[in-house]
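For this depiction, one protein chain was excluded, whereas all remaining protein chains were kept in their positions.
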Amino acid sequence: MYVAVKGGERAIDAAHAWLAEERRGDPAIPELTVAQIREQMALAVNRVMAEGSLYDPDLAALAIKQARGDLIEAVFLIRAYRTTLPRFGASRPVDTAAMAVDRRVSATFKDLPGGQVLGPTFDYTHRLLDFALMAESEVPPAPTAAAAAEPVPHVTGLLDRDGLIEAEPPGEDAPADLTRTPLELPADRALRLQALTRGDEGFVLSLAYSTQRGYGRTHAFVGELRIGRVAVEVELPELGFAVEIGEVELTECETVNQFKGSKTEPPQFTRGYGLVMGQSERKAISMSLVDRALRWQELGEDFTGAPAQDQEFVLSHCDNVQATGFLEHIKLPHYVDFQSELELVRRLRAEATALREAAE
Amino acid sequence: MSAPRTPSRAMPPQDRAARPGNRPDRKGTAVSDYNFAYLDEQTKRMIRRALLKALAVPGYQVPFASREMPMPYGWGTGGVQVTAACLTPGDRLKVIDQGADDTTNAVSIRRFFQRTAGVAVTERTADATVIQTRHRIPEQPLTEAQILVYQVPIPEPLRFLEPRETETRKMHELEEYGLMHVKLYEDIARHGEIATSYAYPVKVEGRYVMDPSPIPKFDNPKLADNPAIQLFGAGRESRIYAVPPYSQVVSLDFEDHPFVASKADHDCDLCGASESYLDEVITDDRGSRMFVCSDTDFCNARQAAGHRGRLSAQEVA
Partner (left out) sequence: MNAPLTSPLAGGFADPARDAAHAFRAVLDAMARPGRIHAVSGGAAPGLSAAAATVLLTLTDATTALHLAGALDNDALRRWIAFHTGAPLAAAADAGFALGRWPDLQPVTRFRIGEPAFPDRSATLIVEVERLEPDGPRLTGPGIRDTARLSLPETAAFRANRALFPLGFDIILTCGDRLAALPRSTIVEDC
C-alpha cells in the first residue's frame, strides 16, 4: 500500500538536531568561543559585517559559529536579524579624511603627505604554510612607533586642487535606502554603491577582474587605499549638535582612472570609489573598479556590452543572499510542475511518433 | 525616488509594541519575542499599502520594499510577507506546497506562523481563512471568506522573453504583449501546440498580462471568477500583485489553438477522483507507477467519505 510521504515535521526536527551535532564537531575538541572567532577570524567577521550590512563584530562572529563557517549563511543570519531592528535615525556622513589609519598606500605617488603606511597586510608575506601555527605559540610583539601627528589627506583631494581629477561636489540629498525602498532602475550612484558594498565579494571581484581584462576597461590606478577607524556621529535635534556614538573600522579605495577631455575641455582623470565595513581591501578595490565601469553613461563613454557596465545586470545579481536562496530553492519539490511537463512531453512525443508512422 | 528621511524622533505609539530587535540574550532568541506575525508594524503598513494598490490595479506588479526574512529567498519569502501582513489573531491558516500540507517547506512555514502569530492552523481547505500556497490552487472551490496567498518566484511573465526589468515595465505600460504572442505562436509552429504547461500566462481584466506563479495550467481556470481574494508575493523580486474576487482572468491562447487545462489521463488510485490534478509516483524500478491526488486534503476527505481508487483494495488485503 502506498502511503504519501508524511512526517515532515519530525524530519525537520531530526535534521536540526543532527545539524547542531555536526556544528559542534568532536566534543573532545574544545568548543570555539564567539570571542575567539571575533579576534582570530577577524577578516571573516569583517566580510560578514560588510555583506550583512551590520557593524557588530560579536554578532557576526556568532553568525559564523552558527553557520559552521559558511560565510554566506552567516551573512544571511545577520541580514535577517538586521531587518527586524528599529530605525532610530541616521548618522552624519563619516569623514574618512579624519580616519585614524592603520594602513594607507598610494600607487600613484612614491611619497605623499601622511606617508605610505603598510600596516598589517598579507601583501609581502610569502605564502608558505606556517606550521608553527599548528601548535599554540606566543606571538612576539610587533614593533611600534608613535602615531604621526600630521594629517593624512586624500590623494584625490591633492589632485583635485590642481583640477587634474573630476570634481565631486558633496551630495545634498539623503540617499535612498536599498533595504527600505524597492530598487528602481536606473539607480543613482549612491544606490549602486550601497548595492556593491553589500554585494558578494566573489561576484564583485570577478566583475572588477573582467574590467581589467578588457570587458569595460577603465585603466584604474589605486590612487589610495586606506584602512582605519572613523568616528560615527549622530545629530541630536534636542541638543542642536552632533554627538559621537562610537567608531567603525572601514576600508576605503579611491581609484584614479582614465582621463577624458576634448578640444575645448582640458582632460581630467576620473574616479572610482569603494567603501567597505571592516578590513576588506580586496572588496574595496573591486568595488571601486566596478563603480567606475558603471559610470560610463555620465562620463560620456560607450557601452561596450561589458557585464560590469550593465547596472541592471550587476545590481540584480550581486546580492549573495538573494542569489543563494533562489539558486537553492530548486531543490524544493517541483513535482507538480514537472508532472505537467511530463504530460506535455509525452503528448508531443506521441503526436510526433504518430505523424512519422503516418508518413512511413 | 528618494526615501523620506527617517525622522530622528521617538517611535510613534502605533509602533510601540513592535520592538522585535532588542538584542537577544546569549541563550538565543525566542521567536515569541518578535512582534505579532514577526514583521514590525512599519513593514506591515508598507506591505498593506502595496496590497491595496495591487487590488486596485488587478494583475499589475506593485514594487514593495521586500524584507529579508528568516528563511531563504526563493522559499516563499514573498508569500510569507503577504501572509504576515494579512493575518489576524482569529485566522485559521493552511499552508501547502505542491498541493500537500506535509511537504517540508509547507511544514516549516506553517510552524513559523504558529510560533510568531499564534494562529490556529488547519489542513482542511474548507476550514481555512488564509491559505498560503506554492504551485497549486486547492481542488475544493474557495469561498468569499478566504484569502489565497501565492508564493511567486519570478513575477514577470515576460522575463524569459526579455530579461530587463526596464524593458518589461515599458511593455506593460504600453500594453505591448506582442512578444508573448510570438513566443506562444512559435510553440505552435514547432510542436503543434503551446508548449507551456505551468506558469501559463494570463490576462487580467483585459489589461495586464500576469504570471499566475508556477501552478500547472490545469489550475488556471480557477483563477477566474473566484470568490476568494488572490494575493501574490514575490520576495526576492520585491513585487506584490493581486486578483480581486470575481475577476476576469483569461489564459492566453489563439482562436485556432484554444487553451486546454490538461492533467494526467487517469483517476486517482487512492480516492478514484477523475477531476483532480494528479502526481505520478514511481513505485518500483520496473516502470510501475500510480497516480494520486496532488491535493492531499482533497484526497483524504474523499477517502474518508468512502471513495476508493484502483489501488485502495490492497488496503484490505
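In order of appearance the chains are A and B, and numbering begins at 1 in each one.
Just so it is clear, contacts are C-beta pairs under 8 Å (C-beta built on N, C-alpha and C of every residue); 3 or more make two chains touch, one makes a residue touch a chain.
The shown structure was predicted, so the numbers you read here are calculated from the model rather than taken from an experiment.
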Only these shown chains touch the missing one, namely B
By the document's definition of touch, the residue of B:62, B:180 or B:252 touching the omitted chain is B:62
Contact with the hidden chain, among B:192, B:221, B:244 or B:272, goes to B:244
Subunit B residues touching the chain left out here are 3-4, 6-7, 9, 12-18, 35-37, 41-42, 44-46, 48-58, 60, 62-63, 85-89, 144, 147, 169-170, 172-173, 205, 207-208, 227, 229, 242-248
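By our rule, only the chains that are shown with their structure count from here on.
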Distance between the CA centroids of subunit A and subunit B (whole Å) is 32
Subunit A residues touching subunit B in their complex are 1-2, 4-9, 11-12, 76, 79-90, 173-177, 179-186, 234-237, 312, 316, 321-322, 324-329, 332-337, 339-344, 347-348, 351
Residue set of subunit B touching subunit A in the complex reads 1-3, 5-9, 11, 15, 18-21, 34, 38, 40, 63-70, 72-75, 77, 97-100, 102-108, 111, 134-136, 153, 164-166, 191-193, 195, 197-199, 214-218, 236, 238, 262-264, 269-270, 277-281, 283, 290, 292, 294, 296, 311, 314-315
